[in-house]
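Only one protein chain is missing from this complex, and each of the others stays in its spot.
After this line comes subunit A, so read on.
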């Protein structure tokens, strides 16, 4: 039976990670674009556009890690040592980035924390992309443990996926700012969005083409049911999203470019899901093997089923409260 608890949980973890990418992507993207802010005032505006929501966004990363620990402890126990360096670097980068939100306002010379915000966001995004690439390459397992070295993650392919994620997040950041700002800075970001959009689509294409070379099984999964259904749809959906993205930019729409860019990420993410299934950690650890005992899965699922809808509701509410354009005259708290 496919729809057992482990399968449901694999879906929920995937959902948490995707929600993280959607929410924290633009948030990290703003950090990546930070040096391009033309004045202190512009940078204040950029940062204030995510200040009320950033730690809610990063909580999804904790749910991704904590959730994996809870329901797929074996996968967690294998992936974390395998990705020791990129994960540790990402965490340190997030430390720098996270504290910058508050620290910037507490010093006269903001350069240091501006740089920390940029550097932290860039490295965190890069490491997330590298971790993704390393996972696609596959992780060597013996018994119940990681069996590779501490630099296995570093390959041209993983660096490529790292760069792709950085560019993609920058695109999300730019389109978010198109949505949240007006005037000069909005025009600037709209200009960036063209280039970043083209680069993102190009990189998604290259990564997709190279993925089967990491492991031929990926190709095979795309031509078996239900993957093959998706293989037909993916190019069409991507085309539609690209059209909507370009139209949105061209017609000076506020929301449409951002939503289309998010669409790029959602489709790519589902694509990775199809390539992986039924593996949890390619190439050998399946969802079933990695799953915790039934009693753990069932207990955790009760909580998730009750609490996730509530969380989504108040997350939407928090975004609703802070909707609309950022008012440049509005101070920090």
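To be clear about the criterion, a contact is a pair of C-beta atoms (placed from the backbone, for glycine too) under 8 Å apart; a residue touches a chain by one contact, two chains touch by 3 or more; residues count from 1.
Everything below uses one rule, namely that contacts and distances are computed from a predicted model.
Chemist: Would you mind picking the UniProt name of the chain not drawn here, from "Peptide ABC transporter ATP-binding protein", "Cytochrome bd-I ubiquinol oxidase subunit 1 apoprotein", "Tryptophan synthase alpha chain" or "Isoquinoline 1-oxidoreductase subunit beta"?
Modeler: Per the UniProt record, the undisplayed chain of the complex is "Cytochrome bd-I ubiquinol oxidase subunit 1 apoprotein".
Chemist: Would you mind spotting which of A:45, A:122 or A:179 touches the chain that isn't drawn?
Modeler: Considering all chains, including the one not shown, the answer is A:45.
Chemist: Who touches the missing chain here, A:6, A:74 or A:196?
Modeler: Going through A:6, A:74 or A:196 one by one, A:74 is the residue touching the chain not shown.
Chemist: Of the residues in subunit A, which ones touch the absent chain?
Modeler: 40-41, 44-45, 48, 51-53, 55-56, 58-59, 61-63, 65-67, 69-71, 73-74, 76-81, 84-85, 87-88, 91-92, 94-96, 98-99, 101-103, 105-108, 144-147, 149-150, 292-293, 295-296, 299-300, 303-304, 307-308, 311, 314-315, 318, 321-322, 328-333
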